[in-house]
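A single protein chain has been removed from this complex, and every other one stays in its place.
In this document, chain identifiers A, B and C correspond to the written order of the chains, with residue numbering beginning at 1 in each.
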Amino acid sequence: MKIGVFICHCGENIGRTVDCARVSKAAGFFPGVVHSVDYKYMCSDPGQNLIKQAIKDFKLDGVVVGSCSPHMHEKTFRKAVADAGVNPFLCEIANLREHVSWVHEDIDVATDKAIDLIRFAVEKVKRNTPLTTIKVPVTKRTLVIGGGISGIQAALDVANAGYEVVLVEKEPSIGGHMSQLSETFPTLDCSQCILTPRMVEVYQHPKIKLLTYSEVEKVEGFIGNFKVTIRKKARYVDDTKCTGCGDCMQKCPIKKKALSEFDEQLTTRSAIYVPFPQAVPNIPVIDTSVCTYFKTGKCSMCKKVCGRDAIFFEQEDQMLTEEIGAIIMATGYKLYTIDKKPEDSEIKGYGEYGYGKYKDVIDGLQFERIASASGPTSGEFMRPSDGKTPKKIVFIQCVGSRDESKGFSYCSKICCMYTAKHAMLYKHKVHDGEAYVFYMDIRSGGKMYEEFVRRAIEEDGVKYIRGRVSRIYEEDGKYIVKGEDTLAGVPITIDADMVVLATAMVAQPDASKLAQTVGIPYDKYGYFVEVHPKLRPVESSSGGIFLAGACHSPRDIPDSVAMASAAAAKAMVLFGSDMLEREPTIALVNENLCAGCFYCKKVCAYNAIEIKQIKDKQGNLIKEVAFVNSGLCQGCGTCNATCPSKSIELIGYTDEQIYAEISALM
Amino acid sequence: MENIKTQDPKIIAFVCNWCTYTGADLAGTSRLKYQPNIRMIKLPCTGRIDPVFIIKAFEKGADGVLVSGCHPGDCHYNAGNFHARRRWMMFHKLLDYMGIDENRLHFSWVSASEGKKFVDVVNAFTNKVKTQGPFEKYAKINKEFVINE
Amino acid sequence: MSHHNTTHVRTISDDITDITSQNPELCYQCGKCSAGCPMRNYMDDAPNVIVRYIQLGLFEKAMNSATIWLCAGCLTCSSRCPKNFDLAKFMDAVREVALRNGVKVKEKTILKFHKAFLKQIKNHGRSYEVGLVRDYKMATFDLFSDVENSPKMLLDGKLNIFPHNVKGKDKIKSIFEKTEVKKCK
Partner (left out) sequence: MQIGYYPGCSQEGTAKEYDKSLREVLKVLDVDPTEINDWSCCGATSAHVTSHKLSLALSARNLALAEKQGLKEIFAPCAACYNRLLTSKNELQEHPEQKYEIETIIEEKINNIPEIYNIVNFFQKIGKDKIAEKKKIDLKNFKAACYYGCLLVRPSGINSDDSEQPNSMEEIVKATGAQTIDWNFKLECCGAAHSIARQDIVVDLSKKILDDAIKHGANVIVVACPMCHSNLDMRQQNIKSKFSDFKEIPVLYLSEILGLALGFDKKQLGIDTHFIEFNLPVRNDVQEVSA
């Protein structure tokens, strides 16, 4: 091998502390080095030309540049080398600036160290092999999981750019939590009024394939090339025939047995139902857990009345597979329930606030339904127990949030705002009513947010009390709320007609399972994790899988929408070219050596290792060996360190290369 | 003896590309100074580090070995450093058996933003290895081995 | 707040941390403890304020408060604290350091009762009500409260005229000697 060494002065940056001439001279004597020079600015055009020219003149087939950190100019020099006809991976960088000249002062010592680093790069490059970047084709279709506002926004952005989208929603309708909200902070516009047109747009969009009442079962493949299996759950209604007339729901004898999920258990619904009148698609499903036909074989009322003959009791779950290039996770959140939780849960519940025992102690979403014009009370404030107008409402913030003992240590970020909104909406309708908010801090960071909270206090007369409530109990139809105003240092007792708990936003209970299915990391709370909290906030660490909305962490609608559009943009960046380029640093198995123990498979965090069967000509199985899926392998090298027989190697960082470096340094 | 102890030790560091290597870069861009004995070998991830590398380094004459990567939970590769840590637990026990003093090997976490920490770790470890003196056990074996070869 | 080059000076806060094995800074001053405290109405400072005093280094204020003596140790606060801060235990510790530091106790009768109670145990190993009442009343000169209740108890045989001494009496005494909190000034 003929190696050229190029030492950069970086103006004075390296040259001041490292005797570059001495380094270059010493390098000239290393075995394999045929040419060695130093120059003022290697990365400049003349500097690069120097390398290209030397490659030609000395027929170099290996290059070592002693310069700044490889994170800075490795790409530059590799490209220069490639331009001159040498494989770019036969170029190594020795970091003489960040790791030598900038951190040491003694010229002799620094120069000695620089020589060491060059020697070590030379030894490494000798063992490099020509590599080509890996190219994989891209399927330009996006899967969006979750049809809340985040999923809707992401789907529309991608579809409007002309790419196909598959939107999977597990409930019978899209819309998510936003469809349940009454009015939204900080503008108090009607939630459904702004959401419904978007839902319809999704439904009618020629590029969007909408799969409601469906769930993702399996994800195989890798960035640009996923194969996704989706379970379309049986609705027992043929969606190609149903017109959404609603006759079946009208006639269904089951009216009281099922609590409405959409109305947060405040009302009931029939066994065949659409979650809410504006549902998209407006096609009912049968809840088999309450339907008389499914329990006893009798009834069929719905089937009889359906003029379209759309009811189909024999329908079964359907499995679909889709070819997908990018995945956007948008599965949203759940509210911490104030009820006593099951034994196995992390959540302990709030016995001191009466668990789910008191009818008029409700959570934020129940309040939204009561406040909503389309809700069970048509937007009139009535308390659930007796329908009376509450004259005194207490709101309690941070229930389940910032509570290590009964909930979660994080702040749910939105409850300060929605509580201010709730108190305001109440005061706007019940002028003589009193609203009290118990809070610990008010977190109103956002455009017009702080102003919004101040308006609740200054203009609408909501009384804010700083302190956490200790207990609520019922006495003579009133709820006795025991608190302490920690600012005044006085105990406060309020006899309220109704109490609203701003309970925490928590991850979907099945989020961690879904994350495992899809292959992305999640945190201890079940929220999906981004690669970099500052600079790559909408990307998961698995290539081609992006995050949007409240499935990542508690967030409000503006944040969710912004994140969704960002995720959509990231997916479209992927679709900008037909082929994907990847660094060739991946693991490779020596099938002759591999013993098939699959320790490597166990440690690979990317599921990149598969089992390959080796067969003889007759088709008899000889043995099973490991096989690295180059699309999935991220090149961490864990498998390499784990393999007992050293049969799997990380290209570019093989044992041989590393041993050579170790030897060269001593 | 005193003389030998303060002699410049040789230290090899195995660091991951994403965290510690970049942290060392940051020390550079911040112009922080540290002792020059360390020579770094860059790997994609601490998960790539085979305990044999460390033995090899001692065998080749290193007086100390530093291993440093991302903080637990911050691994660029999801869980690579987790596997690395598990391997170390086992390895620590082996060290003693191999006659290598615990003080010659140091594990630490230095993130990409911890230039100052990188400097502190390197200085502290260099000083520690200095007090240990040169590592001669393997050098002798090496010599004999070479002769026999 | 400690700096590399300044040596940490031990404070009462450290003593409290030692006794309770918990960091006073854990408390984020939500006030839930005070909101549910049954003794709140009789206290001068709210229980969360006592923690705040310690966090701020206002040790005298904490130790001089009547609150620490009025705390009944009912654990309501501890079992509801969102930070899992054991405030009842913390209150114990503040009282203990107050005794160590010889602070003038606001609720004297309460302390006198505790002392009288512990004296019976120290001497006999078990509580001895007649002795307790005698010692307590001598200490407080509150001779007439509870006169309506005592005769019935005596008649019902509930108040033992003579103390019950445990066999390991000496051991108990030695436990007391090794652990009793003494004024350190």
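In this text, a residue touches a chain if its C-beta (ideal position, glycine included) is under 8 Å from a C-beta of that chain, and two chains touch if they have at least 3 such contacts.
Note that the structure is predicted; figures quoted are calculated from it, not measured.
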{"item": "Shown chains that the omitted chain touches within the full complex", "value": "A, C"}
{"item": "Sole residue of C:26, C:58 or C:110 that reaches the chain not shown, by the stated touch rule", "value": "C:110"}
{"item": "Touch criterion as defined above, residue of C:26, C:58 or C:153 at the omitted chain", "value": "C:153"}
{"item": "Residues belonging to subunit C that touch the chain removed from view", "value": "19-21, 38-39, 42, 70-76, 78-79, 86, 91-93, 95-96, 99, 107, 109-110, 112-115, 117-118, 121, 125-127, 129, 133, 136, 140, 145-146, 148-149, 152-153, 156-160, 164, 166-168, 171-172, 174-176, 178-181"}
{"item": "Missing-chain contacts mapped onto subunit A", "value": "340, 348, 350-352, 355, 357, 405, 473-475"}
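As a convention for this text, only the chains that are shown with their structure count from here on.
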{"item": "Rounded Å distance between subunit B and subunit C, as computed from the means of their C-alpha atoms", "value": "53"}
{"item": "Averaged-CA centre spacing for the pair subunit B and subunit A, given as whole angstrom", "value": "35"}
{"item": "Subunit B-touching residues of subunit A, taken from the complex the two chains share", "value": "69-71, 95, 97-99, 102-106, 109-110, 113, 116-117, 120, 521, 541, 585, 603, 605-606, 634-638, 640-642, 650, 653, 655, 658-659, 661-663, 665-666"}
{"item": "Contact footprint of subunit A on subunit C as seen in their complex", "value": "28-37, 40-41, 45-46, 48-49, 76, 80-84"}
{"item": "Of subunit B, residues touching subunit A in the complex", "value": "10, 12, 21-22, 24-25, 27-29, 31-34, 36, 39-45, 47-50, 52-53, 56-57, 60-62, 76-80, 83-84, 87, 119"}
